[in-house]
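All protein chains but one are shown at their positions in the complex.
This part shows chain A:
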Amino acid sequence: MIYLEKRPQPAKALSYFTPVLAVLITMVAGGLLFAVLGKNPVEAIRTIFWDPVFGEFAFYYRPQLLVKGGPLILIALGLSLGFKAGIWNIGAEGQYIMGAVAGAGVALALYPLEAWWIFPLMIIAGALGGWAWAMIPALLKVKFGTNEILVSLMLVYVAENFLKAMAIGAMKNPEGFGFPGSRNLQQYPSAHNTEVIAGSGMHWGVAAAFIAAIMGYILLNRHMLGFQIRLTGEAPRAARFSGVNPGRLVLFCMGTAGALAGLAGMFEVAGPAGQITTGFNVGYGFTAIIVAFLGRLHPFGIVLAGLLMALTYIGGEAAQSTMQLPAAAIQVFQGMLLFFLLAVDVLTNYRIRITLGEAA
């Protein structure tokens, strides 16, 4: 018989090992899925995990990993602070949109002026846009005790409609023959989010993500506020006795998450995307939730998780176009990753005991 026995304390070493285990199980289960679909499983897994990093066209894919992973990492870092303290901001997608709209709005309002201060101003506007959008659920929670999960999630849909209104209305390219979509900021030098090192894929947003990871680490490990965040998550009662102000914590965590998501949106619209369009957001805000947990809510774990998630996207796309795997199979594959992560998490809280013969 196989038993699950609750551990007195979660196994710390295992909690670092389980993400790796989850990835391995995903590879096996995903391989089975691909085999059932009539594709060579080894080739599929190699196309997804190996080729983008070491394959023939790695020179193109490696920078793309940073481009795709950058916004995921930036958003997930912000979310992880709240998640650690039991504050559930599910609406990063909306904050990402509002940051992009605010940042692009500054650029489009100033077009065609060329000045060095435009890009910094866009960064501030992007962070403020995301922050302000996150403040809505935060303030409602602090003042009226509303549920931040619902409010932040619902505000995603509001933001999406706002984005559409901007793309076909106020921000529409006046030289675009009536088609939706703003001017392309890639063609506006003062507003373009360029690569810090040409050809590396490392645009300013990716740089910001790495800086944010270091800051996050310092905050959580060397700062009183970080201690309060961890304490609130692990022992809410003890936190209250030790003088943590829960309202202040909600405002801080939601605000930081919103500002980072807004930054991610701003860097994306000014760089890789270039335009405010009706379909500008592609789900980074939601995927970042997976990244945050896959990274164990640890700043450096999130960096690795973000890059891994980017790899499954990029490799998954490659598998689609080279092996004609259906897009849905790739999505199932990505879903498996989270599923198995949660499943093997059982091992950190429980231990498996195998006994022979009758159960006692």
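In the analysis below, a residue touches a chain if its C-beta (ideal position, glycine included) is under 8 Å from a C-beta of that chain, and two chains touch if they have at least 3 such contacts; residues count from 1.
Basically, contacts and distances are computed from a predicted model.
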item: Absent chain [UniProt protein name; select from "BMP family ABC transporter substrate-binding protein", "2-oxoacid:acceptor oxidoreductase subunit alpha", "ABC-type antimicrobial peptide transport system ATPase component" or "Response regulator"]; value: "BMP family ABC transporter substrate-binding protein"
item: Among A:G38, A:G145 or A:G169, residue touching the chain not depicted; value: A:G169
item: Among A:L14, A:V282 or A:L304, the residue in touch with the chain that has been omitted; value: A:V282
item: Options A:M27, A:A44, A:M266 or A:A318, residue touching the unrepresented chain; value: A:A318
item: Contact residue for the chain not shown (choose from A:Y3, A:Y16 or A:F57); value: A:F57
item: Of A:G181, A:G216 or A:G265, the one touching the omitted chain in the full complex; value: A:G181
item: Positions on chain A where the hidden chain makes contact; value: 54-60, 64, 67, 161, 164, 168-169, 177-181, 184, 186, 268, 272-275, 277-280, 282, 314, 317-318, 320-322, 324, 326-328
